[in-house]
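A single protein chain has been omitted; all remaining protein chains appear in their positions.
Showing chain A:
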Amino acid sequence: MDQFTQTAWLIPLFPFAAFLLLTALGRSYRRAGVLIGSIGSLAALVMSLLVFFERLDPDAVDYSDGFKWIDLGVYVLRIGFEVTNLNALMLVIVTAVSFLVNVYSAGYMKKDERITVFYGYVALFTFAMLGLVLSDNMLVFYIFWELVGVCSFLLVGFWYAKPAARAAAKKAFIVTRIGDAGLLLGVIVLFWYMPGHALDFSSIHNVFSEGQTGAITMSITTSIALLLFMGVIGKSGQFPLHVWLPDAMEGPTPISALIHAATMVAAGVFLLARTFDIFEASAAAMHTVAYLGGFTAIFAATVALAQNDIKRILAYSTISQLGYMVMAMGLGSMTGGIFHLFTHAFFKALLFLAAGSIIHAVHTQNIQEMGGLGSKMRITTWTFAIGALSLSGIPPFSGFWSKDLILAFALDENPFLFVIGLVAAFCTALYMSRLFFIVFMGKSRLQQQAQVRESSKVMTIPLIVLAVLSVGAGFVETPWNGWLGGWLTGGGEEVHASAAAIVASIAVGVLGIYVGWLMFGKGSIERGAAAARMPWLANLLERQYYMNEFYNLMIVKPVRGLGKGLYAFDEYVIGGAVRLIGFTSVAGGRVLTRMNNGQAQVYGLTAVIGLLVIIAAIVGRRFW
């Protein structure tokens, strides 16, 4: 019955085998490298789908298995995997996007000298992400969590010849590190307070689920939840640690689609879902999550209004949509969060890959230098339009259903956040229509006109597949059909449907697009009108609220100064001590070597004197 579920641990091993093979083969096997990477992810996708279909059975029970890795008496570290409905869904999302990105990269990265290295990194990332999804306890989860961070670092800095890419990779790593430190602390505190030091998710569920919070006090629960949430803030680009994500766009575009839109950045939301019981046990933590998510959603959406780099717009849009997911979690709607993660993975991957197709054709990322691409790149235009409509929340595209679910939930739970969500949705529709009209409509502002052509099939077919998914994925959960929620939570969550939310959500979406059309399509509202009237606001948005400058002034510079001070301390005090130790060791070695002079009688004498010294020291101390 569940034979595929029991062998789910094989899924991450396919991309891992691909990674090993790619590394072993070296750079010369370019075509074979592409094939190996793609086959690895395809095998994982097929296995994941098989597991997923098994999980559709309403009687399917969660399955977990593993082995003891290190047993140090009280502390037992286990390695294991677990298959639940949530995991199975994530498996399909990760493998599907990964496979499509593999195919797409065959075209996008075709001319890159290090294409096999690229495929190797992608395979390693896929392995790590799948391991993260399948892990059955916090420790293994944390290991893979760091591993996906490393892969992200490698891939953001893939074009390491560019200084910006190097800086971005470093920034991505360091900023997420701050969140990870919190997460690690959270895991340690959890380990300390859990009965029997258990770290597996089912024990966490048992301890924290309703009515059993007695084992761990309220304040500890809140601090664990908030520490874990720090990891989410770092990985999922929530305010104030979101600054790395726009910079991470320096990586190749397929990577932005895979890692920085669909999978890794969603890992934070996934963590929230996996440890949802801890958060639910603490109202304070839930409020923090909800408000921070809501704030991130609206904050990032406004910044996206004033950006000119196509990938940065999409990056801020990702931050904003992740904010939506986090807000949904904080409001108590795990279904809403995961549902939005699910639809967002497809339409945002679609948007990124379509943007990559554009960049591939026009060799610029500045939307002001594009324009009029609609007639030249038909498939890219249509698929991008589908993605944009989905993101803007226009029915019947998938983004509408998931956003509507969150908004309906917010209307019931917290009207204030409902309003925030609506405003963010308006901004989303507005910046997407701005993007769309400037890039695809109007007159071309390109330097070289003739060369713009539609991308090759290997790139457009993944776009079409993702477009189909972006349209269809939303129907798993609609106001009249709560299938996904029932399946994910075992029927624990009631369906929130409200006509008011639907009407409001459609209204702001349409309004946003209409305003965008007036400003950027038809031109009846002067483009610069708003900016001219409030230059400070335009400036503020364009400079991303001066967050980077703020960090530079408040954190980076003082830390650098501190670093310089510490370096001096290191150089003169610690370094001096180390040199002293080194000097003494070497001098000691010299003395001991001299004692070892090859004379057997000296050896005998050393032994006898040694014995006498030991006797004198040990017996003698009794008489002092």
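To be clear about the criterion, a residue touches a chain if its C-beta (ideal position, glycine included) is under 8 Å from a C-beta of that chain, and two chains touch if they have at least 3 such contacts; residues count from 1.
Here is the rule we go by: contacts and distances are computed from a predicted model.
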According to its UniProt record, what is the protein name of the omitted chain, chosen from "NADH-quinone oxidoreductase subunit N", "Ferredoxin", "Sugar-binding protein" or "Glucose/mannose transport system permease protein"? "NADH-quinone oxidoreductase subunit N"
Identified contact with the non-displayed chain, of A:L56, A:A283 or A:I609: A:I609
Which residue, A:W69, A:Y160, A:W483 or A:F569, contacts the hidden chain when the whole complex is considered? A:W69
Across the whole complex, list the residues on chain A that are touched by the chain not included here. 68-72, 585-586, 588-590, 592-593, 595-596, 598, 600, 602-604, 606-611, 613-615, 617-619, 622
